[in-house]
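One structure is given below, represented as structure tokens, and several questions about it will come after.
Heads up, one of the protein chains got dropped from this complex, but the rest are sitting where they should.
Labels for the chains are A, B, C and D, by order of writing; each one numbers its residues from 1.
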Amino acid sequence: MKIPPCLRRLLALCLLACLPLTAQAQEDDGQSLLASLDAASYAQMGGAIEAIVDSGDPRSRDWLEALLGGKLQRHKESGRFVVVLENRGRNWPVVDALTGEDLGEMSRRELDRIGINNSLRGQLQSVLAVLDLRVDDVGARREAARDLLGQVDEAMVAPLQDLLEAEGDAEVARLLAQGLAIHRLEQGQVAAVDVLAGSLNGEVRSALSSAARSDDPALAEAAEAALAGIDQKLRLNRGLETLYFGLSLGSVLVLAAIGLAITFGVMGVINMAHGELMMLGAYTTWAMQQLLPGQPGLALLLAIPAGFLVAALAGIAIERGVIQFLKGRPLETLLATFGVSLILQQLVRTVISPLNRTVVTPEWMSGSLMINEGLSLTLNRLYVLGFAMLVFAGLMLVMRRTRLGLEVRAVTQNRAMARAMGIRATRVDIMTFALGSGVAGLAGVALSQLTNVGPNLGQNYIIDSFMVVVFGGVGNLWGTLVAGLSLGVINQVLEPWAGAVLAKILVLVFIILFIQKRPRGLFPQKGRAAEG
Amino acid sequence: MSFLNSLADRDRVFDFLVPAASPVDVRHGPILYLEGVSVSFDGFKAINDLNLTIDDGELRCIIGPNGAGKTTMMDIITGKTRPDCGSVWFGSRHNLLAKSEPEIASLGIGRKFQKPTVFEALTVFENLELAMAADKRILPTLTARLTGEIRDRIEEVLATIGLTELRHRPAGILSHGQKQWLEIGMLLMQRPRLLLVDEPVAGMTEQEMERTAELLTGLAGKGKQSVVVVEHDMGFVRSIARTVTVLHQGSVLAEGSMDRVSRDPKVVEVYLGADPDEEAA
Amino acid sequence: MWLTRPFRERATQLFLGVLLAALAAVTLLNLALPAEHPLHVSTYTVTLLGKYLSYALLAVAVDLVWGYLGILSLGHGAFFALGGYAMGMYLMRQIGDRGVYGDPLLPDFMVFLDWDALPWYWLGFDMPWFAFLMVLLAPGLLALVFGFLAFRSRVTGVYLSIITQALTFALMLAFFRNEMGFGGNNGLTDFKELLGFDLRSDATRLGLFLATGVALAVGYVLCRAIVVSKLGRVCVATRDAEARTRFLGYRVERFQLFVFVVSAMLAGVAGALYVPQVGIINPSEFSPIFSIEIVLWVALGGRATLYGAVIGAILVNYAKTVFTGVMPDAWLFALGGMFVLVTVLLPRGIAGLLAYRLRRRAPSSPESPAPREVSA
Amino acid sequence: MLTVASLNQYYGESHTLWDLDLEVPTGQCTCVMGRNGVGKTTLMKAIMGEVAVASGSILYDDEVELTRRRVEERSRLGIGYVPQGRQIFPLLTVEENLRTGLAARQDGLTRIPSRVYELFPVLEEMKHRRGGDLSGGQQQQLAIGRALVLEPRLLILDEPGEGIQPNIVAQIGEVIRRLIREDGLSVLLVEQKLPFARKYADRFVIMDRGRPRARGEIGELSDALIREHLTV
Partner (left out) sequence: QEDPIKVGILHSLSGTMAISETVLKDTVEMLIEQQNANGGLLGRQLEAVVVDPASDWPLFAEKARELLAQEEVDVIFGNWTSVSRKSVLPVVEELNGLLFYPVQYEGEESSENVFYTGAAPNQQAIPAVNYLMNEVGVERWVLAGTDYVYPRTTNKILEAYLKGHGVGDADIMINYTPFGHSDWQNIVSEIKAFGSEGKKTAVVSTINGDANVPFYRELGNQGIDAADIPVVAFSVGEQELTGIDTAPLVGHLAAWNYFMSVDTDTNYDFIDAWIEYTGDDMAVTNDPMEAHYIGFNMWAEAVRKAGTTEVDEVKDAIIGVSVPNLTGGYAAMMPNHHITKPVLIGEIQDNGQFSIVWETPSTVAGDAWSDYLEGSKDLISDWRAPLSCGNYNVVKGSCGGGEAQ
């Protein structure tokens, strides 16, 4: 984005003046500085911000940050400037902007917010970022240097050059060099293209794209060539990225389906309330975050066992309350659990709210992991992918290595005989259903990081879950894993050229055709045994 | 006994039951002909280069250890399992490997399964009705009527298999032995040219075995029906057998009369055990 | 005549008697009594009942394949919707230039999405005979092609259920797309007249209700005739032991296909009767959840009885109507609770309860054992 | 070992077992015989708890009233059951099928007793094949092996020789005899085949239409009795 001249001066100033601000200031100066912020137009506000920076007032940084957060406000009656500490609800705790004096709570009716818009916000962020170019932390410097790409102008060239020479970190240096090169490119210097060629950064690409449209044929041609090289690399990245998207979508499908692979695939219960069990897991995450305000990460971690437990308990209630009466009538479980799902949905609507709940993403799960400048993997999805694999492995272990695994299969294949062999079928039922439900709860915990936490959460996944389990071959956990991941990848590969809707249709058609070829799913039960 | 024989001959009385101009051509040889058939499951050779010929009207017993491949052989003949190689002919005209199960069945091959399989939700009567030789296409089935003659025929078979009293009860409640009989009854209704009977007398008393033996020997005969019986009860086999084939590890180990076969040391070793006579007594 | 066989059954006589009496009674109470009379059946109610009856026909179609053939179709909504769309397209064409844009040829949604010509698949729908034929053919053909593929490959059990679900899901997404030319999410609506009768008039509504009742009766008798025929027994045999049926010489896949197509066409007819009565057809009828709901009606009413399907469809939908009006905030509890309780307390559905009461005197006729279920 | 007294059982409204009495002495093999459909299997199921009984008692070991025990507990008391029709778990491997027998053992053993494999070598060979893929006779062997895994004190066998090749049938008989002699096992056997019954059983009971009609030492099983009760 382009920065208006008034702010450019400011940026240069920041670079030269070696802020943070040091100076003497007076109470009434502050008042008038802030008063000028409360201006009619955003352009005038730019000037006011400049004045604040110029003033060197030690409180300026606090003011600017409050302004950035929309928390710098004016008491309507007294005209006093205050900083709002918490702006949710009707009455807000505030402190005096000038003195820091605690003013207790004020009604939002009494306050006037000093608003900013996007461009001012960008400018403020730049101001704050430029300051960071001088800090010791390399990460912060890289961040700042990356932010400066495309922002450099004539006034900043000299100081940046100095910084570049003094810079010890190669990455920061490279970024600064590119930042300068973009500026030179804008000036029409063909040589700058060389510095930029091969960079996958979006700003660089933007600059080259603009240059390629320039009137200077030499420049345009060079930029064009550099762009072609970049696009080449981007295509590769794009392929990898699509694969990642696919695996990530697939892992969500696997997570949603894996619990069903137990309750439906192994036990034969057509559990239409599976989605609602996921919903319970998601709401547990929300509840945990409500219980531990300010610690979303810890709450999320605690939500893993809690979500499992809540869903498992609900599962036990469903098993005891309904499913145990339907032994030998698996299809009727469809009817009853559908009823249960309606009840659970409405229960959430009535008891909690028909609206979605906010589940906060902890810091360490936000943003993305940068592989290179053209390829970043979003962290929340990366965690979910890993989590799905862990859950899968754990479940595999339980089903393969414990008595429960053997006993549940024996019970579902021949209940009477299993009991005659001394297997406590009822207990096995309860534990298995609890396990499947608990896993659904885990899926819910994970989904709370990706999508809505609301009463409809379950409905959105139930159809897909059944599809995945059946596609993989009922009763085969590996099948569920492979089916989920491959459907995810197929979907994401198709999406760019077919569009989201058509891609989904094509995936469904693919499933229909695939089942013609393999009428018992990806990993079918073969042979006499399967015919029973 | 004559009653059972007469039952088998009844097609003269109920001529609507005569299979319409038998499509099987047996003028030039056997009714069933297997050559070089092999099949394996996940690398395990269940049938290994099997050769077998059944003549028209013959009653053949097939014995052999558990897992020798007897049932698998029947699966191949009836189209349930496709062999890896080899050829299977019904008469000299029909290559069974190119046909589906219903086609094979309508050519006139009927089968009783080792584990009795009947339609559990249908009554005993209806089970027999469905098995009956008839036009089995959709519209004729839709419009089919249960005439008095058909009814009589079914009643007769019901009497033969001893299920008259249970005729309107669902087959699902029958005891194991009763299901065995019902399957035999279905086979009788089907009037196939070739009957494949897998362990018919398992779970039957000695006397029921005798009845079954009479029934089967009565059915077999040139121009009538050919019968292939798989059984482990040597007493039963001895009482009906003309030619016995011994299968072992998927191929023929010995073939011949019961006496000859039961003296074959290899057969004694893998199958009959040290004291076959006592078993058969 | 095989079609007349059901008339000899007590159950069918009873069913038809009740149905016809109900039709007559509603007609009488609607026409003969003044609106203020407490027993007067308002046109609103008549239309509502008409909707229930079309759902009942749909449920009968599902019960035919599920109860007797063992195919748990989770996609019958697709056939219903196709029949509905065929009817809807006819009704759209009947609007003529009375649409908001006054275009004589193009339906309104095409005008504002800038279509300049009627797509080819809309041609012919201005002729009632063609449209009514398509009511049968569109679902019938889809069922034929889909069923042919599936049954030929011997797709059974849950696998079949899931691909029927995939089918209806895919169709739903496709019909959502405005490019498809079926009005996208909004579907087809704002109908004016059917065969020249004004759809808003009370007489037309009553007529539609009666037509639906008759269609239900005919559909019921047809299904019953199939069920009591030998073909019906082949179906049950297929349901319980498909492989064994083949060994008896029945080409199972053809029987399955035949019944599946008949059922799809019945569903199509139900859809066609449904549309003019509710006044809209849109892709939500394709939604998998709707198809599951149909199965729920059948299960609740009692599977493999046909009349159970009718009872289930009417009861559930009546409950829905009442509950959504009387307890708008809590009706899902009531409906969900009803599903749970009926399943747990009445193993054979409501029909099972009736059958039990009717049969108590005749101990010799057994309950057939619970049909084998799709399961792992 | 097992004393059944005035047992009545119904399937819905049909009365299948009528005031049935039966004694299985410890350390002996008692053979139940009777035509098809007289209720032999039903009796075994009643003992195992697979069908509910209307009245009567089933006393195990002179002190435990089985009708008051839950199904799962019965095998834990040391009753091994080989049902008619094999009833193996088709999708479990042979080894897993056998391992289900470990559930009822009180000693917490986690490996299959080697005796089972010695007796039925084919089971070891086919350890990793799924139960349902086995041939009929192999499945029957598996069913017997599975019951032996729990090293029962009372073994209930419902037509165990069905579908098994002759030499193995004989072997099974020998094993039963050995177990009776060496371990004091008691056996309740349903068998139609007279030679086998005569050879390995100590006592017989003939049933007809849900009632015991004759009983005694196996030596007393005369042709006249057979004609009377076992012929159609």
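Couple of notes before you dig in:
Definition applied: contacts are C-beta pairs under 8 Å (C-beta built on N, C-alpha and C of every residue); 3 or more make two chains touch, one makes a residue touch a chain.
Here the structure is a predicted model, which is why all the values come from computation and not from measurement.
Taking every chain of the complex into account, the omitted one touches A, C.
Residue-wise, the contact with the chain that is not shown comes from C:321, picked out of C:27, C:153 or C:321. Summary of contacts with the chain left out: across A:44, A:206 or A:372, the touching residue is A:206. Shown as candidates are A:248, A:263 or A:525; the residue that touches the absent chain is A:248. Remark: the omitted chain is touched by one listed residue; of A:58, A:139, A:188 or A:367 this is A:367.
For subunit C, the residues touching the absent chain in the complete assembly are 42-44, 47-48, 51, 95, 97-103, 109, 111-114, 173, 176-178, 184-187, 189-192, 200, 278-280, 282, 284, 321, 324-325, 328-329, 331-332. Contact between subunit A and the unshown chain involves residues 1, 69-70, 87-90, 108-109, 112-113, 115-119, 121-122, 125, 202-203, 205-210, 213, 234, 238, 241-242, 245, 248-249, 252, 345-346, 349, 354-361, 366-368, 376, 378-381, 450-456, 459-460, 491-492, 495-496, 499-501, 504.
By definition in this document, only the chains that are shown with their structure count from here on.
Inter-chain spacing, taken between the CA centroids of subunit B and subunit D, is 29 Å. Separation between the centroids of subunit C and subunit D, computed from CA atoms only, is 52 Å.
Multi-chain contact residues of subunit D (touching two or more other chains): 133. Chain contacts: subunit C has residues 243, 366 touching two or more partner chains.
Against subunit B, the residues of subunit C that register as touching in their complex are 2, 226, 229-231, 233-234, 236-237, 239-241, 243-252, 254-255, 258, 364-366, 368-369, 371-372.
By the touch criterion stated above, subunit D contacts subunit A in their complex at residues 48-50, 71-76, 81, 83, 87-92, 96, 99-101, 103-104, 130-133, 146, 150.
Those residues of subunit B whose C-beta lies close enough to touch subunit D in the complex are 41, 44, 64-68, 70-72, 114-115, 162, 173-178, 180-181, 199, 202-208, 211, 232-235, 271-276, 278-281.
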